[in-house]
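Structure, as structure tokens:
Taken from a larger complex, these chains appear in their original positions, while the remainder are omitted.
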Amino acid sequence: MKGPAQLTAAILAAAALLPAITHAQLFSLTKDQMVDFTAQNPFERFPDGRPKVPDALIERARAMSSEEVWAILPGKGFRSQYEDGFQILHPGKKLVGRAFTLQFMPLRPDLDGVIQAKAQAAGQGRMYNQTAIDMLQPGDVLVVDLFGQGEGGTIVGDNLFYYIMKATKGAGLVVDGAIRDLEGISGMDMPAYFRRAHPSAISNVIISGINVPVRIGKATVMPGDLVFGDSEGVYFIPPALVQPIVDNADVIHIHDEWTRLKFDEGKYKSRQIYGTPTDPALKKEYEEYLKKRLEEIRKTYK
Amino acid sequence: MKGPAQLTAAILAAAALLPAITHAQLFSLTKDQMVDFTAQNPFERFPDGRPKVPDALIERARAMSSEEVWAILPGKGFRSQYEDGFQILHPGKKLVGRAFTLQFMPLRPDLDGVIQAKAQAAGQGRMYNQTAIDMLQPGDVLVVDLFGQGEGGTIVGDNLFYYIMKATKGAGLVVDGAIRDLEGISGMDMPAYFRRAHPSAISNVIISGINVPVRIGKATVMPGDLVFGDSEGVYFIPPALVQPIVDNADVIHIHDEWTRLKFDEGKYKSRQIYGTPTDPALKKEYEEYLKKRLEEIRKTYK
């Protein structure tokens, strides 16, 4: 809810703070580099080379939980793809989309001067958070490294949040930093994960990279990763592992379904049923159930 | 839900803890001092000199958010008026009212002895939390420095919370300390901000000031400040700045309204519209919209 500086004296007072907000991009990847560094991507790509996980898989992923991602990733050696400890705007609403990454660093006037001059020379105008926000596509989740900053680390308020919601078709936002206008944002229907809310505007930072690898807490995020968030935390899934994970999630769902049906019968101790039935007849029963249900479920994907 | 000590043996056991609860006032302001230290107040005052922000402004403030207060205060040099990190009883309910301040310190028997003797001599009975609570007026927000204390730092339980709700007409409570009886309080319709809930009764503290300047975290609060809380945190607004802030908030609301109308058209990148339209025609369109809407809105205040 930042106001138009030119109109009232009160706003002019606030506007005096704005020159301290400086933004610029330092790192980026050429299309070739993007393709190189995401070579295992099995899907199409955006014009800039960023992997494009298909919409159909995004939809199927919406039915998963964090545990179903965890079931696959560490076993494949991917132990740095999960982060939690966020405030979650709508805990009951899943976050699923393609990572669009943005990296900030604390402001240095010397570095900022160079980058703004380069941006001007390239006809881009000033580099700042809206430079990146205006690049977002439907299905993108904006993933921002603001190094956990509260005051001054507010990537958006309610107006830009509204714009992102429109531009990404409600895909979402993950920021290792803050948002402002929590009051206004609360009513908007887009998932968001942030460290805290603070009334200040973004300040004393520069953009050091757009669509480069970024670190969100203890996770390394690549542009084009499938971002998945539930009420526990957020996963950043390499495109090559999306299909195996959603396929395995179907198996886990059916296993849960059958396990509870058996628990409901009230005849078994938990060890007899879960994880694997100890009785061969039960095990067979389960295997047949799984086969049948998998067929039913997967028919619906066609 | 503290029980009547005289009635059951079980309660008597608990009552043995009570002599450790001692309260007393050390600092206060005379009416002249109050007027001196709040000299910029443009409004009426209570009989004790405390500024009385008008009810009409309190009502208009209810539509603001923290960011709209932030838009003005730091620019005027007021950088110590915001505090967050509270548990919020009803996050969807705004807190708006006039600060009634209360300061505690850890108990010292020697200091306590002097103050209780003075209170007795003045015919006031014992000085304790109810001494201050019984002074509250409609529209007051009780603002309490209990130095972040959890166990023993519980300013009220549900009975006194109920009394405050009645006495202030539901204005509210901010405590840098604790409350007890969270279970019972949850159903009561008054905003409250506190560090934590704890089942203990208030103990091992003395009242060191009533309606004096107090510190709540990193904020300095004066009696008579307009207290404003939303789902982010709490602002303590000097009376002289209330009118400029609520006036400017109208402008910001209209700016938000117009910005989203333009975003809804889907024709613009965010930079073209927000903060200030880059296109002169759009800028003019906005200025006319603002003028018209301001007139409409302000008509309703008459």
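Each chain gets a letter, A and B, in the order it is written, and its residues are counted from 1.
Convention: a residue touches a chain if its C-beta (ideal position, glycine included) is under 8 Å from a C-beta of that chain, and two chains touch if they have at least 3 such contacts.
All of these numbers come straight from a predicted model, not from anything done at the bench.
All protein chains share one sequence; of the complete assembly in this entry, 2 are displayed, while the total copy number is 6.
The criterion applied here is as follows: only the chains that are shown with their structure count from here on.
Least-squares overlay of CA atoms from chain A onto chain B yields a rotation of 120° to the nearest 5. Look at where the CA atoms of chain A average out and do the same for chain B: the two points lie 36 Å apart. Interface of chain A with chain B (complex): residues 1-8, 10-11, 13-14, 16-17, 125, 130-131, 133-134, 157-160, 162-163, 166, 180-184, 186, 196-200. Contacts from chain B toward chain A in the complex involve residues 65-72, 74-76, 82, 84, 230-233, 244-245, 247-248, 251-253, 255-256, 259-260, 263-264, 266, 269-271, 274-276, 286-287, 290.
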